[in-house]
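Take a look at the following structure, please.
Heads up, one of the protein chains got dropped from this complex, but the rest are sitting where they should.
Now for subunit A:
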């Protein structure tokens, strides 16, 4: 816990959003992570995304498991309820929360240990149920809280701080998420907020499972030469597939670009995600709504040693968990005796069926 109180000073001319809130109204407690931690940049990107979308903070539920990443929900959106569950089990708790109240926005913060190791089963099953949530993995390839063991997303051959090479193959969460049926899959980098913030906005607007694998270097245990999750390594090997603009539903779409340079995708809530192709280094790009092409491309770029970032796959109109389950429109937690209890007379009929 931090013993330094967070200063309450705010600049008088901070921009306000449609709710009249400044970005400071989206803040949380003071972070207790290491200075320079990539995860703090993700928290800050979440605040910016929510502020720009003018989300009411209290309509968000912040979900997490255990680990450095899972502490971050405490560091943004103070007016939102948060749930720091047990290790690797955030997906099931979020599933239950969403079943109880489909009207809130669920933002889950997890890490590579929490998701790719202990929680890989729950992750996959939340994906395949198309749970309507934003699932962010702050991916640093290492266990920070227990001081630097390799995680399951560490690349084979990546060097640990003490010099040993990781002997095991890595788990690639984005291909796994696409295969399991996630409707929105992106990879980003905590050091690239210009890319991350619009991706977060689009992920929040997406109806269904929106997954962002965010490479987020661990400055203390995994930011050295020879690590494939260091700031330097990711900067050097980052291949941005596209750049995203998020255009909220109410804004008029103005064309600043030549046709052919971008694709507009209409999201569930009517807002638009504009994808600017960035075919650098011979990466020809592909239609992000083509699942097979996405998987093919991600694996080719990975084999070429690149860290492919951007929006990788999108299926904007797939039904989410509630549509599949045909649950009531009204959140289940708002139903009372009138809707739930069939009453005495019906029970007498049921009794008769047992005679």
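Operating definition for what follows: a contact is a pair of C-beta atoms (placed from the backbone, for glycine too) under 8 Å apart; a residue touches a chain by one contact, two chains touch by 3 or more; residues count from 1.
Following the convention adopted for this analysis, contacts and distances are computed from a predicted model.
> When one chain of this assembly is omitted, its UniProt record names it as which of these: "Monosaccharide ABC transporter substrate-binding protein, CUT2 family", "MrpA C-terminal/MbhD domain-containing protein", "Inner-membrane translocator" or "2-oxoacid:acceptor oxidoreductase subunit alpha"?
"2-oxoacid:acceptor oxidoreductase subunit alpha"
> Sort through A:12, A:96 or A:167 and give me the one touching the missing partner chain.
Hidden-chain contact among the options goes to A:96.
> One chain is left out of this view; which of A:33, A:104, A:160 or A:298 touches it in the full complex?
Only one of A:33, A:104, A:160 or A:298 touches the chain omitted from view, namely A:104.
> Tell me which of A:43, A:74 or A:309 is the one touching the absent chain.
Of all options in A:43, A:74 or A:309, contact with the hidden chain holds for A:74.
> Tell me, which residues in subunit A touch the chain that this view leaves out?
These residues of subunit A touch the chain that is not shown: 1, 56-59, 61, 73-74, 78-86, 89, 91-101, 103-104, 121-122, 124-125, 129, 325-329, 332-333, 335-337, 339-344, 346-348, 350-351, 354-355.
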